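Starting off with a structure, shown below.
With one protein chain removed, the remaining protein chains of the complex are shown where they sit.
Read from first to last, the chains carry the letters A, B and C; within each, the first residue is number 1.
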Amino acid sequence: MNATPSNPRLLEQMLLVRAYEEAIVAGSAAGQVPGTCTSVGQEAAAVGVVNALSADDLILTNHRSAGHLLARGADPGRLLAEVMGRRDGYCGGRSGSLHISVKELGVVLTSTIVGAELSLATGVALSRTMLGQPGIVACFFGDGAACEGSFHESLNLAALWKLPVLYVCENNHWQAFVHRREAIGHEHVADWAAGYRIVARTVDGNDVDAVLAAASEAAARVRESGQPFLLETYTYRTRGHFEPDDQGYVDAAELAAWRARDPIARYRERLLDAGMLTAAEADELAARVTSRIAAARAFADASPYPSAADLASGVYA
Amino acid sequence: MNATPSNPRLLEQMLLVRAYEEAIVAGSAAGQVPGTCTSVGQEAAAVGVVNALSADDLILTNHRSAGHLLARGADPGRLLAEVMGRRDGYCGGRSGSLHISVKELGVVLTSTIVGAELSLATGVALSRTMLGQPGIVACFFGDGAACEGSFHESLNLAALWKLPVLYVCENNHWQAFVHRREAIGHEHVADWAAGYRIVARTVDGNDVDAVLAAASEAAARVRESGQPFLLETYTYRTRGHFEPDDQGYVDAAELAAWRARDPIARYRERLLDAGMLTAAEADELAARVTSRIAAARAFADASPYPSAADLASGVYA
Amino acid sequence: MPTLTLHDAVGAALAEEMRRDGSVLVFGEGVATKRHDLLTEFGALRVRNTPLAEGIIAGTAVGAAGTGLRPVIDLLFAPFLCYAMDELVNSAGKLRYLSGGQFSFPLVTLAMTGAGWGVGAQHNHNLEAWFVHSPGLKVVMPSNPADAKGLLKAAIRDDNPVLFFLDIGLLYQPGEVPEQEAVVPLGQAAVAREGRDVTLVSYGKTVQHCLQAADSLAAAGIAAEVIDLRSLKPLDTGIVLASVTRTGRLLVVHEANRLCGVGAETAAVVAEEAFAALKAPIVRLGGPDAPVAASFPLEQAFVPRPEAIVSAAERLCRHHSA
Partner (left out) sequence: MPTLTLHDAVGAALAEEMRRDGSVLVFGEGVATKRHDLLTEFGALRVRNTPLAEGIIAGTAVGAAGTGLRPVIDLLFAPFLCYAMDELVNSAGKLRYLSGGQFSFPLVTLAMTGAGWGVGAQHNHNLEAWFVHSPGLKVVMPSNPADAKGLLKAAIRDDNPVLFFLDIGLLYQPGEVPEQEAVVPLGQAAVAREGRDVTLVSYGKTVQHCLQAADSLAAAGIAAEVIDLRSLKPLDTGIVLASVTRTGRLLVVHEANRLCGVGAETAAVVAEEAFAALKAPIVRLGGPDAPVAASFPLEQAFVPRPEAIVSAAERLCRHHSA
């Protein structure tokens, strides 16, 4: 597949993710919203991949899921309500930020046990193939998750059983408070795919066009071959692991270098340069996003907490 | 290192392993000895590697350990007593056949949880390096164990922390009742090492000279570099998984082909052909082994069972 | 009624349920090899061998259960469950609740447990209580082939994850098994023998030990009621409380470690809810706080024997007369 043309919609989605997470950060600093794992700096990686998927495809994600969810079309109000533990959240406030799944959007079985999404993805793909359902399975995980044994077990089984899983490794250089360098002896998680005879590719995760193009091609391969593929989006977590986090442990030069490659600023430039967007239109996008997020926050604030009487209901089917 | 010259001692050790296991099979058929996982057909792989180790080196092994233990110099009487759950076994009868360790021989922390030896080996190697003790760590595991997540986690950590582990994968084509082909999409476990930047090599596991030479070279590399190495001994389990086992599920032609490559018959031939052993000497070796095993069995038979009163002692230090 | 071993009763339940429902499939290390008749009948897509990796077997089952299949997985020996705890406990047990009910996980995990093969503590460890302690899971452990078949059918039809423990010591004992449906509902204990003097509560192989003990006790004039829990979660406390309310005496017997075991739970429920009826202390007989040795006599001694049950029950009954 050829490079996808630049697209203001992608910019808007990235802005939405950024604004949503900044609202959480602000709310959290004010003591009104629980802290979360933000994906600031990684918006292109999430938005690019999700836009390459079709409606039939299923998504498994993890603790750093805002980009995947919003790009898939989740309502920021219901997301924020979930983060705030309110009744109108997608999971009735039970998940909080860490295990949000949205069945109606095909976002299934989100796990915040790092590595568990890799264990579950094979099963989701198995039911696709056995039930003759269309669609592939996109499994988002980090460079940290790739260190868990489940990575090995999952890739081996997916290759062996020919399961249609698009493994998407967001290599953001951090595993909470541990730099990737302290956890893996080489730079790219994609290097591990060859052992399983799984085709892999690394793409600049801070370039949304490149991510969309690579993910489209990868998803098409999975769809056609029915076999797994590993796409590594090479990017950087420019905020802390979990709010609040002073990032005192982060190398300042490395951080600055990656901040200079901010995917949103970069893409805005590109669209402006290419004449696909005027400055006025860009401002308008930003304003629209800001007001959506303000409305989302108002919605979440208005949503009641679930009743403590329901504490133990819905455990069993 | 150059090829090690052929050596009647290796033949004797292999004969000892074979005779020991045949004695267990016979005793088991007679209802006098518990069933075990034999290593019939794999004697060269075990004997070749263990003879490449030095006295300072430590060994971790698994459920199919007779070859490793006997080649390391374990007393067949105490081994058999252990298998039979008797007081004079190396572990006082508590281990049975599955978890035998012999501290005085450097055979540490044997696990019959397939894959656990891989998890423990890094720690054993860590204590070597941190306590400044000599010796490397040889970790024996099967192609089945290589499918566990612990394989990935262990190799990643050993490479990262530069731990002196000689990983020895005995690829015997079977994982209990599952053929390797049904579990791994390719033939050689060694192929997985490259992802970790670990040097690996596959050797004919039914040729004891070849194994000894490859293992000596591998051990020397680990010793010099302080870094891990993966040696795959490519062999075949020619008896069942656990006695008794009718092997009804085994492809007859495959089994026959590998039986024709029996490591002991082959080595006996080679020594005879090379004039390093006469037929009479070979018979004498066999006779010596037979009488050692008979004595071992008598020793084990004479050893009492541990007292049930001690059932719960020695759990805590 | 035909006579089957517990192992074959499990096979029969699997075959019947797979025939009834095309979404049931079974996989595990060697399942397709060892249950060759299932492979022949249902084919290689629904009966699968797997790589040696319990985590991904369980994880795949959870993922599949959450999206339309009804997997049964065989994890062999209970201690190997240690490699699948995350998938079973953190995912299967919790994700229904955490998703606000969007997903459910109809999934059965088989595992053998207990003494019988002399293979030591890494193959023999009764850890069913772990799963009772964990939310969102059901736990079953039959004491005979008929229950094994009927409970497994119920487990496969249940929309929750079920841990299904097979007592190794019972696996090849024959027993009568009804040919028809005969689903045994989860969560219902059975009165294996009626009696008015003391209640013996048990599950798995020690039910037989309790029944043997009850025979001896009867000879001594003590009428012991024997309750087979069958399901450990949900635990049928109703039947236990009703019995203890009549007998006033409770002896709980199982092979697992006493500490925080199912016996502790049963004792605690009774000490809370049937306190007024109690005429004597509640006694638990269970495995010691030790790994199981491979050595035959040590392995056997681990399990509460009928003689120990008899003497504990006699002690309890004497307590009353004191």
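By definition in this document, contacts are C-beta pairs under 8 Å (C-beta built on N, C-alpha and C of every residue); 3 or more make two chains touch, one makes a residue touch a chain.
As the structure is a computational prediction, the values presented were derived from the model and not from experiment.
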Residue among C:Phe42, C:Phe103, C:Trp130 or C:Tyr203 that touches the chain left out of view: C:Trp130
Per the touch definition above, residue among C:Ala223, C:Ala242 or C:Leu278 touching the missing chain: C:Leu278
Identified contact with the non-displayed chain, of B:Ser119, B:Ser216 or B:Ser303: B:Ser119
Per the touch definition above, residue among A:Glu148, A:Asp207 or A:Asp262 touching the missing chain: A:Glu148
Missing-partner contacts on subunit B, residue numbers: 58, 60, 89-95, 99, 101-103, 108-111, 113, 115-116, 118-128, 130-131, 133, 149-150, 153-154, 156-157, 160-161, 314-317
For subunit A, residues in touch with the removed chain: 34, 85-86, 93-99, 111-115, 144-145, 147-149, 175-178, 182-184, 249, 305-306, 308, 310-312, 315
Touch list for subunit C against the chain that is not drawn: 79, 82-83, 85-86, 89-90, 93-94, 97-98, 120-122, 125, 127, 129-130, 132-136, 233, 235, 256-265, 267-268, 270-273, 275-276, 278, 280-284, 288-291, 293-294
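Methods note: only the chains that are shown with their structure count from here on.
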Pair joined by the larger number of C-beta contacts - B-C, A-C: A-C
Central chain of the complex, centres being mean CA coordinates: C
Centre-of-Cα separation between subunit C and subunit B, whole angstrom: 36
In subunit A, residues with contacts to at least two other chains: 149-150, 153, 156, 160
Residues within subunit C bordering two or more other chains: 50-51, 53, 55-56
